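Questions regarding the structure given below will be posed in turn.
Just one protein chain is left out here, and the rest sit where they should.
In this document, chain identifiers A and B correspond to the written order of the chains, with residue numbering beginning at 1 in each.
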Amino acid sequence: MSVPPAFLTLRNITKAFPGVVANDRVTLEMHAGEVHALLGENGAGKTTLMNILYGIYQPDAGEILVRGQPSRIRSPRDAIALGIGMVPQHFLLVRRHTVAENVALGLPGAGALFPVRKVSPRISELGERYGLVVDPNAHVWELSVSEQQRVEILKALLRGAQILVLDEPTSVLTPQEARGLFAVLRRMKEEGHAVIFITHKLDEVMEVADRVTVLRRGRVVGTVPIAQADVRTLARMMVGRDVEFRRSKSGLPSEEEALSIADLWARGDRGLVALKGVSFGVRRGEILGIAGVAGNGQRELVEVITGLRPATSGRVRALGRDVTNRSARAVHEAGVAHIPEERVRMGIVVGMSVGENLVLNRYRYPPFSRGPLLDQQAVARFAERMIAEYEIVTPGAHAPARHLSGGNIQRLILAREFSGSPGLIVAAHPTFGLDVSATEQIQTLLLRRGAEGAGVLLVSEDLEEVLALSDRIAVFFEGQVVGIVDAAGADRERIGLMMAGQAA
Amino acid sequence: MEDVVSTIIRALALGSPLLWAALGEIYAERSGVVNLGVEGMMILGAFLAFAVAQTTGNPALGLVAAAGIGGAAALLHAAMAITLRANQYVSGLALTMLGLGLSAVLGRRWEGLPLLNSLPEISSLTYAGLLLAMALWFILYHTSWGVALRSAGEAPAAADALGVNVSLVRYLAVVFGGAMAGVAGGFLSVAYRPSWTEGMTAGLGWIAIAIAIFAAWDPLRAVAGAFFFGALFHLSFRLQTWVAPEPLQMMPFAFTILALALTTQRGRRRQGAPEALGIPYVRGER
Partner (left out) sequence: MSRIGPFEITRRAAPPLTWVLGVSVAAIAVALLLVAVIFWSYGVGPVRAFSVITRGTLLSGRALPEIGRNAIPLLLAGVGLVLAFRAQFWNIGAEGQILAGATAATGIALFLPFSMPAPWVLPAMFLAGFVGGALWGLLPTVLRLRLSVNEVITTLMMNYVAIYLVSWLVHGPWKGPEMRGFAFTNSFPPAAVIPVIAGTRVHWPTLAIGLLLAAGSAVLLSRTKLGFEIRVQGENPDAARYAGIDPARTTLLVMLLAGGAAGLAGVGEVAGIHRRLLDPNQISLGFGYAAIIVAWLARGSPLATIVTALFLGVVFAAGDVMRVGLQMPARVTDVVNGLILFCLIGSERLLYYRVRWMPARARPSPAAVGAVGAEGSARGTSGGEA
């Protein structure tokens, strides 16, 4: 029996963005019936590579072979025609449409009239075959995140995808839901599909992959069969050095309360109840981590505390003051710093200068203002100091914030928020998407502030980060605190069960 | 009694151009493109329909020409909004200025001329508008084109990822909307009035845009909105025997503000605007 050509070959793929080489001569081979993990940190170039494979980006150099044939993939349409399917990290679903409408969109076999009627039975049929059960008539916005993921997989399968790319598929799932997904992937493998599984989580690679390719800074570090791999080697390949799994914490929390939440209720954007009687407290000098799958009320909690969303009932006390339903400005004046979840959308104004961004919420106080006037010189002086102190890489205070990289944007936000010596820091996903050095710097800054006596509320989807930084961990599920555990000696499996709503 | 019937017929008749233009705008906006140039496209349609009908003696040919020039004007807006990613509000306003100006300049020699052959049966366009509204509703909700069109306006990245050509869908929808506005204008100059005067659309295009909004971008609801405003305009003519004309002429515009205020408040939770409305789509950008 002759060896069939590889299902898919990427050869010397190179792609540069202004200032960044995202992929540097990447070579990768995929076979049918294989789950191939693509492992790498944020910023390693995994998503760029997959966007090239799916026709979203065009490579600057290199070639793609599908079943041995050189192929040019100019658009997703080409990718689909070649049997490539994609489940992106941020789902591409039309939220207002039904599952069937989403699946029927652009589907060649759906026919011109009544596409939904033709597609619905096929959704049910495929759903049973692969264990992807979902109601074709439900609207997407009604579905849970893991159900939405199933819709994305169904979309690809219905288009005859032989190669399925999943981009960080477990980042939005509980460990238990992730296990369900792995069962689906094994089922697909048995049916002869090839699966590319993008992740930065080592244990998942060990659990589900047949082979793993490690990317670092845009380059392939190596490809190894899983039988010959272990977590520590993979970690070293991924990061480029030995990894410290625990960070040392110092300082003991004081008895003084920084934040206290009592029976807090609030609604989400769609008017549904998102917080259902949440109660907990954070002391000064303590880091309280919030663990939970995204969309279980963490965002709403942060917004209610920081004055961006009204509470329907309950109390929020920060630093001894009642700040329930006070304005964002009042909360800030009480001494609360806020590191927002979406740093580009909310944390900075890209069209304004670095200096002006550094005083975004302090411009109205001396020394930056005198009466109705703004003292631009005071702003510039302050900015130069902050740029030096926080090592923000920028041409200067007058440069537009547009040119800052992700890590520098976050340094700017931290400089601004910490400069007011806050007694409480609300940090939402502070290291999401940052590279190793920026992540370390920001984690160190948070730890230091905690040690210096500020209370820190840390919300993160990254359970490792929560475990590494927190003193205590509160687990959220469906708008409620399932339980609060000490981080020291916390059992990850138990936290995982709590994230799925099972009280410990 | 006869009086009442003729009143209703005239009201429905004046509602038809509003309906045609509003249906066109609904399709454009459902695909994700705001076109504020409806007034400009209508007046161009009105001018060309009259000019062609006057020259050839064939009003139907005039309407075809009106559709053509409306579509051509919309193509310009589409190029600005989709390919060049220009500000859609400003591009639409430019189109309105251009349409009003161009029709006045080129239309001067047609001003005040009689039209020997106007469309005999005004109601035919009214019925056609009703049928069209139903057809467009059906296409929007029960065909794969409709799914693609709505997806382009709601989540263009999702449509693109499934191989739908978002730009093409949007171009087609905008040009279709322009052709509809052109016919709406032509209806005024070769059937309803039949004559040509510069600026004869008198703000109907803007009201058509408003109808698209408070019909919640639904073709069937647009029927009710269009005929309500048709009736309002007609009423303002009829009452001029007793009341000064200006406050009456003001009425439809004041009512539009009122209607927008009332429906936006209730409509927000039920069904808002297409989520990607007014946002250019570029592959690979979020």
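Note that in this section a residue touches a chain if its C-beta (ideal position, glycine included) is under 8 Å from a C-beta of that chain, and two chains touch if they have at least 3 such contacts.
Nothing here was measured: the structure is a model prediction, and the numbers come from that model.
Shown chains touched by the hidden chain across the complete assembly: A, B.
Screening B:28, B:210 or B:232 for touch with the missing chain picks out B:210. Set against the missing chain, the residues A:206, A:273 or A:344 yield one that touches it, A:344. Only one residue from A:407, A:450 or A:479 touches the chain missing from this view: A:407. Contact with the chain not shown here comes from a single listed residue; of B:93, B:130, B:239 or B:279, that residue is B:93.
Interface with the hidden chain, as seen from subunit A, comprises residues 14, 16-22, 24, 41-48, 60-61, 217-218, 306-308, 327-330, 332, 338, 340-352, 356, 360-361, 363-364, 369, 372-374, 376, 400, 402-403, 405-410, 429, 432-435, 438.
Where subunit B meets the chain that is not shown, the touching residues are 36, 40, 76, 79-80, 84-87, 89-91, 93-102, 104-106, 108, 198-199, 203, 206, 209-210, 213, 244, 246-247, 249-250, 253-254, 256-257, 260-261, 264-265, 268, 284-286.
Rule of thumb we're sticking to: only the chains that are shown with their structure count from here on.
Spacing of subunit A relative to subunit B, judged by their CA centroids, is 44 angstrom. Across the interface of their complex, subunit B is touched by residues 51, 54, 56-57, 75-77, 80, 86, 88, 90, 92-97, 101-102, 104-107, 110-116, 155, 159, 271 of subunit A. Residue ranges on subunit B touching subunit A, taken from their complex, read 142-145, 147-148, 150-151, 154-155, 157-165, 269, 271, 275, 283-284, 286.
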